[in-house]
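A single protein chain has been omitted; all remaining protein chains appear in their positions.
So, subunit A:
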Amino acid sequence: MFVINCPYCGPRDEHEFGYGHEAHIARPTLEQQGTMSDAEWANYLFLRTNTKGVHFERWVHTKGCRRWFNVARHTVTHEILKVYKMGEPKPDISAENLPR
């Protein structure tokens, strides 16, 4: 159980939020879609990093402001390391440089 600091509403209990899975998966552009192979489609649609460690993922404040945002969360400790807005680049956090 954890508290997520919604960038719009502040800290709220996890159960107010919906999970949007892995972040930073770019949807192919129309031009790319015309020439993409089946393997490239599989990569976009189904393959995931499924990180054990710091995972970059999307959440939505379903029972609050209903807005989407990104979270960097450790998948073993569930510690939330950073909350950042949609469209912002992936922050430079890796399992190696975590404070212990």
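The rule is short, and it goes like this: a residue touches a chain if its C-beta (ideal position, glycine included) is under 8 Å from a C-beta of that chain, and two chains touch if they have at least 3 such contacts; residues count from 1.
Just so we're on the same page, contacts and distances are computed from a predicted model.
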Name of the absent chain as recorded in UniProt (options "2-oxoglutarate ferredoxin oxidoreductase subunit alpha", "General L-amino acid transport system substrate-binding protein", "Succinate dehydrogenase / fumarate reductase cytochrome b subunit" or "Sarcosine oxidase subunit beta"): "Sarcosine oxidase subunit beta"
From A:His15, A:Arg66 or A:Lys90, residue that would touch the chain that is not displayed: A:His15
Where the unshown chain meets subunit A, residue by residue: 1-2, 14-15, 18-19, 21-22, 38-39, 41-43, 45-52, 55, 57, 73, 75-78
